[in-house]
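A single protein chain has been omitted; all remaining protein chains appear in their positions.
== subunit A ==
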Amino acid sequence: MDDLRRTEALLSQQQTKISARNVQVWYGDTHAIKDVSVEIADKTTTAFIGPSGCGKSTFLRCINRMNDTIPAARIEGDIEIDGEDIYDRRVDPVRLRAKVGMVFQKPNPFPKSIYDNVAYGPRIHGLARGRAELDAIVEKALRRAALWNEVKDRLTAPGTGLSGGQQQRLCIARAVATEPEVLLMDEPCSALDPIATAQVEELIDELRQNYSVVIVTHSMQQAARVSQKTAFFHLGHLVEFGDTATIFTNPEDSRTESYISGRIG
């Protein structure tokens, strides 16, 4: 199993999807991210771990420029996706976010029907010509999120009426429906019970076939289960980045080892 993972990781390492160099982020006077450089591979799940307030969510939000919506945030350095600088003046953050989907910590379905939730992105970006095509997109997205069988008979029911795990899978379907190339997940399972968590983790593993998935998690077991690459953040620094198996079994940095073995964090 480990061998298989390592081979996969090696394969994908050749195709860098996201490349960040010397990224610095300030919230007002707080220096939240200090000189982070990382290469994130395509068709791989990369986990960001680290104690609360270490900057992993902040860094995640840099990748689709969600920090732009916070007036006090200031970003320096380069982040490139497919070799294109996303902080370039010519890049429209709105278009970028269609390419880099995001799933949030708390399930946040819109107060609309299940169908309209999933169709939201495709409608905004004009991905469907006609109702039939939109229906197909919605069904495909819900199938990918492993939710189709549970909701196919009640697509017009409100999305807020689903259970927590179903809501989070609906949000994943919603993000997938716009055909992003990268999927960012900010602690997607922290509000879910173990069964729903297992479903979402299984889903992440399937999504990896098509997307580059970046997941922030507080659970080291989860990071070990779903990711091929792991990045450990501490106090705004990227302390260590490497294959998940290596990080968890033979970390280079003593801080990483302390965190993984539960001595700090």
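The rule is simple: a contact is a pair of C-beta atoms (placed from the backbone, for glycine too) under 8 Å apart; a residue touches a chain by one contact, two chains touch by 3 or more; residues count from 1.
By definition in this document, contacts and distances are computed from a predicted model.
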Out of "Phosphate transport system permease protein", "Dihydropteroate synthase", "histidine kinase" or "Cytochrome c oxidase subunit 2", the chain not pictured bears the UniProt name "Phosphate transport system permease protein"
Filtering A:Lys17, A:Arg174, A:Arg208 or A:Arg255 for touch with the omitted chain leaves A:Arg174
Of the candidates A:Ile49, A:Ala73, A:Met102 or A:Val214, the residue in contact with the absent chain is A:Met102
Hidden partner sits against subunit A at residues 64, 66, 69, 71, 94-99, 101-102, 104, 106, 108-112, 120-121, 124-125, 160, 171, 174-175, 178
